[in-house]
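Missing here: one protein chain of the complex. Every other protein chain is in place.
Residue numbering begins at 1 within each chain, and the chains themselves are lettered A and B in the order written.
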Amino acid sequence: MSELLDALLDPWRSGITTRAFAEVMLLGAICGPLGFWVLGYRLSYGVESLSHALLPGLVVAMIAGVAPLAGGAIAAVVAAGLIALAARAERVGPDTATAVVVTGLVGLGALLAFAPETPKSIGALLFGDPLAVSDGDLLAAALLVPIGGGLLTALHRPLSAALFDSLGAPSLGVRPDRVRLALLLLVAAAVCVSVQGLGSLLALALFVGPPLAVGRRARSATGALLASAAVGIAGGLGGIYASYHLDLAAGASVALALCAAAAVGALVGAIWRPAAGVRAATT
Amino acid sequence: MIALVEARGLAAGYGGRAAIEQVTFALEGGQTLALLGPNGGGKTTLLRALLGELEPLAGTVALAGRAAYVPQTDRTRLDFPVSALDVALMGTLARGRWWRPVRRADRDAARTALARLGLADEVDSTFGTLSGGQRQRVLLARALVQDARVLLLDEPLSGVDPASAERIDALFAELRDEGRTLLVATHDVESARGYDRVLCLNRTQVAFGAPSCLAQDVLERTYGAELVVLEGADGPVRAIMTQHHEH
Partner (left out) sequence: MQTALLELLLLAIAGGVLGTWVVLRRLAFFTHAVGAATFPGLVAASAAGISPQLGAAALAVGYAGGVERVGRRRGSAPDAATALLLVGALALGVVLASDLLEGGAVADRLLFGSLLGLDNADLWLAAAAAALALACAFACGPTWTAIAFDPDGAPALAPRARRLDALLFVVLALAVVASLAAVGALLVSALFVLPAATALLWARRIPGLVLAAVALAIAEAVLALYLSYWLDAPPGPTAAVVASTAYAAAVVVRAAIAPRREEPA
């Protein structure tokens, strides 16, 4: 019994691991609920593209010795602009054009990272390193939770209205395009903050894992949001615990934990409703 | 005569949910059928089930031999780097030897088909630069090259300019004289009276039979409020769709 207690409490005795816990739990708390809307508004591919596209910005920030969040923010603006341009590609189609943008930017980031002058390796930027989270990153995550949570609460009814009936929403005084824009901005900010913790390749797990795990079991949107936050926090906890006790990469462990949660959620959904023949989660 | 196209108690749909139900009809060789119904009523679903694209959820469907399918033009890609001739040539794939390169005979057949539809001058034009009516005619040419006994057409006249529509109507008459079987999903209730059979579909089958079965109540059950039927002395004279169907 005391062994179990030790196993649970040991990680908290280390300052580094405690900070890692804090980072991923904060991120899970806000990105989980955001992920519910990401799924609803079909933004998964956009989030994935944006998080990948931040890589060169992060590398430049690292080389220049500037806070990675600053590099990420500037890169987000550039990347979002490029992705928006790509969305208008006619002949090749928006998805192919987005793939071109993302491939190019990831390649650029990697190229800059492999240059001899680069101090660190690229691994932390790609896959995250919660154990090395800086004060600034923690502060950013800590701020994102109340600000993002507040915004989600304030926008809750417009978001729901625009999602479930975008044609009828204006008659309710809701402008779907404005709502969508607000959501996009909030998600973009969350992506910038979350790539500090989980890296540009794995950050998507924070957004998509929890809502897929919750599936359609929640009774209401609010319930789904809270459940997603809970899964996000639990995934962060579980991931860091696994990383600590099994000596595995921390960021990737959190990502795997969230993916596992989604898999479990999907499986439970499939078993519970086998005759529906429809996938449990919205895309 | 044995039925060339047949369905019995057919139900089909997507994701396990039936979009159409209780479809029962039989079509013999050389007959033409007009498939009537509102948007979303399942006309395209029925066509896809007949093609074998959709597994029936209930009932049976049978189509003897191979059918040529002419989709609505907005379902094909406009930005594709193909000419009208290239599209018509796609019909030669149906002849079986798909791995063989295109031969002169194939090219001639494609040109002939395009000329038959009044597109002799547009043979080398990029598909996407043609007008809606012209594109529809190119897809018809493709079906001609296939040389299939059965043709399934999904609203071939919608959004088509009058000149193209005339050509297409003339083609239908020719195909019918050649003994081919036509199944045409259409919004044009009027023209449906010129067909051998009509099938009214609005999720479930409302009616199947000769065009004389297109009584007012049948039309109302098919189209709901979309249809305005003008009465004449001997019954419904003219039926007008109140909605213009956008695609």
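Criterion: a residue touches a chain if its C-beta (ideal position, glycine included) is under 8 Å from a C-beta of that chain, and two chains touch if they have at least 3 such contacts.
Note that the structure is a prediction, hence the values are computed from the model and not measured.
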The one residue from A:174, A:205 or A:240 touching the chain left out of view is A:205
Just to verify: which one of B:51, B:64 or B:213 makes contact with the chain not shown? B:51
Touching residue (missing chain; options B:68, B:168 or B:184): B:68
One chain isn't shown here. Among A:62, A:192 or A:262, which residue touches it? A:262
Out of A:78, A:100 or A:143, point to the residue that touches the absent chain in the complete complex. A:100
Residue-wise, where is chain A in contact with the chain that is not depicted? 38-39, 42, 44-45, 48, 91-93, 95-97, 99-101, 103-111, 114-116, 121-123, 126-127, 201-202, 204-205, 208-209, 211-212, 246-249, 251-253, 255-256, 259, 262-263, 266, 279, 281-283
Residues from chain B at the interface with the omitted partner, ascending: 48, 51-53, 66-71, 75-78, 80-83, 86-87, 89-91, 93-94, 96, 98-99, 101-102, 126, 128-132, 142, 146, 152
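We adopt the following convention: only the chains that are shown with their structure count from here on.
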Approximate Å spacing (C-alpha centroids) for the pair chain A, chain B: 47
